[in-house]
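Take a look at this one; I'll ask things after.
The complex appears here without one of its protein chains, the remainder shown in place.
And now, subunit A:
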Amino acid sequence: MNIEPVTPQPQPHQRRLLPPRLVRQAPLLELRGLSKRYGRIVAVQGVNLELYPGETVGIVGESGSGKSTVLRMLNLEEATDTGTYHLAVPGFTGQNLFALDRFHQRQLRIQQIGIVYQQPHMGLRMQATSGGNVAERLIMAGERRFATLRRAASDALASSEFPADRIDDPPAVLSGGMQQRVQLAKAIALRPALLLLDEPTTGLDVSIQALVLDTLLRLRRERQITTLIVSHDLGVIRTLADRVLVMRHGAVVECGLTDQILDDPQHPYTQQLVSARL
């Protein structure tokens, strides 16, 4: 976070790239000029982002860089100060999602956006059953038939590689890795257009982290779901992301292909961030 006055960030010493020519699809997500401040604290300033259908984009940066704030705003959890947000999904194409009323924002979130938080309790009812947590998403979308609910919940849990015999256990009694699988199942149950991952494997054992990453890779391959992942773990980003944005003090200082950002960073801050890796 940055205290006023904000000094403008130096522009990346990067050669300018052409607009896409081989990729002919329009972006699924377009975010323009996102800014947010909390009193005198500037959390996010002037962030632009496009996600093309099926790609996974990462946001890296240290704590307080604004990366999680961007994610929460894309999930319409918080009001923004400025900015426009478009998702090319049925019924909402061409509309600035930040300007929707709360009813339509909620409808959009339920139908088209899935999210996995670092802290499971932010996304789950810890005392309800795991199956119930996933089914809740479907109930909110209007499904009422018990058999359909049960089947859809167990399908989503199976896709996240959650063990079928634990479907009636509440998240409170599950391990951290299993809790993340329940969150993931809930996030993908309605086949959303956009999946948001906020440090999804931070805090897990390295071996459990590997299994969860593998599940995410397989899901991405099988469902071609457009994904935005926020993480400070550059190994996770290298494994999952096609492209990366580097954030500092609420602004994007550099963006590029993941291997280019990690192996040939251009901006002084990115060079510092990448070389700080163990």
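The working rule: a contact is a pair of C-beta atoms (placed from the backbone, for glycine too) under 8 Å apart; a residue touches a chain by one contact, two chains touch by 3 or more; residues count from 1.
FYI, contacts and distances are computed from a predicted model.
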| item | value |
| --- | --- |
| Chain not displayed: protein name in its UniProt record ("Phosphate transport system permease protein", "Anti-sigma-K factor rskA", "Aspartate carbamoyltransferase" or "ATP-binding cassette domain-containing protein") | "ATP-binding cassette domain-containing protein" |
| Contacts of subunit A with the absent chain, listed as residue ranges | 13-23, 52, 55, 206-207, 210-211, 213-214, 221, 238-239, 242-243, 255-257, 259-260, 263-264, 266, 268, 271-272, 275 |
